[in-house]
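Shown here: the complex without one of its protein chains, the others still in place.
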Amino acid sequence: MELSEKEFLAPGHRACAGCGATIGVRLALKVLGENTVAVSATGCLEVITTPYPETAWEIPWMHVAFENAAAVASGVEAALKSQGKLDTTVVVFGGDGGTADIGLQALSGAMERGHNLIYICYDNEAYMNTGIQRSGATPYGASTTTSPHGKESFGEDKPKKNMPMIMAAHGVPYVATASISYPEDFMKKVKKAAEVDGPAYIHLQQPCTTGWGYSPAKTIELGRLAVETGSWVLYEIEEGEFKVTYRPMQRKQVSEYLNAQKRFKHLSDQEKENIQSHVDAICVELKI
Amino acid sequence: MVSIGAAVKEPGSTRKNKTGSWRTFKPILDIEKCIDCENCVMFCPEGCINKKYDIDYDYCKGCGICAEECPVKAIIMERE
Partner (left out) sequence: MVLKVMSSNQAIAEAVKLANPNVIPVYPITPQTTISEYLAKFVADGDIDAEYIRVESEHSAISACLGASGTGVRVFTATSSQGLALMHEIIFAAAGLRAPIVMADANRALSAPLSIWNDQQDSISERDSGWMQIYAENGQEALDSILMAYRVSEDKEVLLPTMVCIDGFILTHTVDPVDVPDKEDVDKFLPIYQPDHAYLDPKRPMSIGTFTDPNYYMEARHDMELALQRAKKVIAKTNQEFADIFGRKYDFVEKYRSEDADIILVAMGSICSTIKDVVDELRENGEKVGLVRVRVFRPFPTDEIYDAIKGASKVAVLDKNVSFSIGGVLHNNIQSKMDVDAYGYIIGLGGRDIKPSHIREIVEKTKNPTHKTQWIGLNKEEL
């Protein structure tokens, strides 16, 4: 895929060194190009990119609140339509908190109404902006500040809320999972999303050095481990048809992924086994 | 003087903030070894490596992703 030379997210923003979110946004915008309007929910991405009087965004951008990015974007899309700007793409960037939890209602409404927009959830699997609290997307076994491991607890005891499937159940014509560590796969999906006349949803896993507990240089490596161990599956659902878009040659043991992160360090061998069985079940079903 | 609604009309104005001052380690690229795979270009969170492999040290935070992802180890992180 030909990468656009221009950077639509300028440097100088306040992201942590090694931040995965900005990688995802940079790649997505290189595909979408400059005839794009972005809407953000409150969260890491919004805060690091727009400290008044500066902005990192080279395209028009709007943020209002935490739970309403999809509703704001619905208004933007309708307004652009009313102005005859049918070629302008509307892309929404919401974190896992602003998408799966507080933002779910607005997202559900927007998707059900069929607005022509692309919703990209950048999922770092917790409320990272406020300091690593558990969200509906926090995976089983992870230690966060509100689901810390302790004498009575091993951390998060619920599985990840399955946002892509919830979106597919809305009849969203294009739904995909992606990873910043598989940029061509991600960018192909962004392109497909842009070509859909109607809503599209991409759930982008984004490793977070600060929240997951690993050295910043390993951000891409962590994302790779997630996919290579089957912990994160790359797939797309086009008009209801499910297709895995990447299968690791040799699926690695989940423990390799878990051991690389501080947020899983506390897990016992048994707990890691449980996670392995769970991943095995999914991967066997999907032939991964 | 704050703009109406604290809106910002200057796109990309974070460029005024040189995050290069954040780093402890600096990536040094040996262009001879480079195989033009563009991994570093794609994976830099700041987008401060261009297609000609110039690294913009005004913004490089020294995260080390470029060095980590270079398949031929053409980039080394040096303590500044």
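We call the chains A and B, going by the order they appear; numbering starts again at 1 in every chain.
Methods note: a residue touches a chain if its C-beta (ideal position, glycine included) is under 8 Å from a C-beta of that chain, and two chains touch if they have at least 3 such contacts.
Because the structure is a prediction, the values reported are computed rather than measured.
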Shown chains that the omitted chain touches within the full complex: A, B
Residue among A:T50, A:N124 or A:T177 touching the omitted chain: A:T50
For subunit A, the residues touching the chain missing from this view: 34-37, 39-40, 46-47, 50-53, 55, 57-65, 67-68, 71-76, 78-83, 88, 105-106, 108-109, 112-113
Touch residues of subunit B, complete complex, unshown partner: 1-9, 11
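Simple rule for what comes next: only the chains that are shown with their structure count from here on.
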Subunit A residues within the subunit B interface of the complex: 3, 5, 7, 9-15, 17-20, 22-23, 26-27, 49-59, 180, 183, 209, 215-221
Residue numbers on subunit B that touch subunit A, as the complex places them: 2-3, 6, 8, 10-19, 22-23, 38, 41-48, 50-51, 56, 58-59, 61-65, 67-69, 77
